[in-house]
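The complex appears here without one of its protein chains, the remainder shown in place.
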């Protein structure tokens, strides 16, 4: 029998190793797996590489991971948001490594990681500072950059509903990076508002098929 | 106002040009835009390149396009099905060009076409006959082939429901190539069982957002 | 005494040029205001890179949903016919050339349409790019809306951008508080200019050479919704 439900947040992240690369869903406030982030802090994780769109704001979730000293490096597209004080402090102090990736390239690189591709050519960032050091190639008269896949050891994702096979639905724009990140990690851990019976999710409307998910934990309508 | 509804099949394909590359959805019997194919035959189209998974069987849809002499070349993964008599006859007579592409690569090449990518590296077909003439590259110790995007002048797609903005849902495994092909053509024409009012499709369950669709025509529960 | 356009007036001017039936992505800042001035008669579908197509206006009090935000992280609504999708698909739309138009803010634009809108030379601020580069290279047309000069009066329309680029040769039209300028193969062409200015006055505030359109017209100050188009 397949049962991906896990009873507690602590259990869900118990075997996440120090030094791991962690994909974290979310854009702005929407879709961030806040409870899983805090469970990871409680576990005392260190030396992490985070792959996530923003670098946290305020004092919770990604910002809390930074504040707690769990993070060595962050791969993201937009680390500078209103209230990204912890990131900015670490950045100015030279205490965190930043890899800045255009948002579409960030998402596409994770998709390539999940899809078993070796890389792809994108026109995005051609002729800019972010093309520095990247291999370029002219295809049909246009310049493209070669980008390589990103994979995580772990993905932490927030979804709306799940069943015991790990099928997921999301809520509105909180879907954002979740479906792609779920495909691109060795261990995909999902916090959901609600776990439902097998068969309750409309098979036409499952957004992340359970094959991409390892663990689901119900947190209710969390913060 | 945006209104992508077209009253008749004839109108829907009226401006498809001879010599066009046409993406046609469907796998086996599921998801083939039968009525659009026949409208294209009625228009007397010639010199077409078809991109579609199978090469038709029996005497309808893709097979009928072959039979009617509309097709110069076919790009597909599996031209040899039970009843693919028209393709086999043309093939043996040397009257049709075949580009055989592994199914996943076929789908991914169209996705690249729709996503604005210049190409991608795939491990599929490495070390096989289908790698012949293709550029290879070793990435992290594995051999990959460089594959280029496929785009169509036109995509003909069968979906289940649509609204006037061109949002689409599909039925079960008839979804297959539709969502990808819709993104990869200059002109995407869709036959649907039913056109519904704007707002009737659940925004969480729209599979093809209308931005990828140019025309929808209602055909009812067609053959 | 000339009167530069206010931010709202700039947004209203851009709004005149948003075609009926188009798919549009509005950047953060003044571009976001543009939607407020598009006539209700025009059906425009707004895209947001965080996975929304068919965005409506800000929610009424009590109807806010923290899961429904735009790229600027502001609360929004969804129109009937709108839908959600994941980030990778949102960028398929952008990079794949499916958006008719994007309206972006900018630090600098060059005479060949190079765009600089993501990074200044301030070494203390960490760089942040977001979806700007994907929009710049992907949308069929790119409109820039910005003040004509910096607060210190330095030109922002330059022969060559001095800030790091977002994309090269991508901008089609520039809307400032002083003028509407097309980027053409023959250089920058002024289409509209505010009252009290002649081309020399505008050139003084512009580093790149300008020339006047044959049908140069007045850039008017208004914020009421306007059905005419300057395209």
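Note that the chains are named A, B and C in the order they appear, and that numbering of residues resets to 1 at the start of each chain.
Operating definition for what follows: a contact is a pair of C-beta atoms (placed from the backbone, for glycine too) under 8 Å apart; a residue touches a chain by one contact, two chains touch by 3 or more.
The structure displayed is predicted, hence computed values, not measured ones.
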Omitted chain's touching partners, listed by label
A, B
Option from B:176, B:191 or B:214 whose C-beta touches the chain left out:
B:176
Which of these touches the unseen chain: B:91, B:165 or B:212?
B:91
Kindly state which of the options B:38, B:111, B:164 or B:215 is in contact with the chain not pictured.
B:111
Positions on chain A contacted by the hidden chain, ascending
1-2, 111, 114-117, 163-165, 167, 183, 198-199, 201, 203-204, 206, 209-212
By the contact criterion defined above, which parts of chain B meet the unshown chain? Give residue numbers in ascending order.
27-31, 53, 55, 77-82, 87-88, 91-92, 98, 100-105, 107-108, 110-111, 122-130, 170-180, 207
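We take it that only the chains that are shown with their structure count from here on.
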When I count C-beta pairs in contact, which pair ends up with more: A-C or B-C?
A-C
Find the geometric centre of each of chain A and chain B from their Cα atoms only, then give the gap between the two centres in Å, rounded to an integer.
33
So how far apart, in whole Å, are chain A and chain C when each is placed at the average of its C-alpha atoms?
30
Can you list every residue of chain C that touches 2 or more other chains, as numbers and ranges?
78, 84-85, 91, 95, 138
Which residue numbers or ranges of chain A touch two or more of the other chains?
108, 122-123, 170, 172, 207
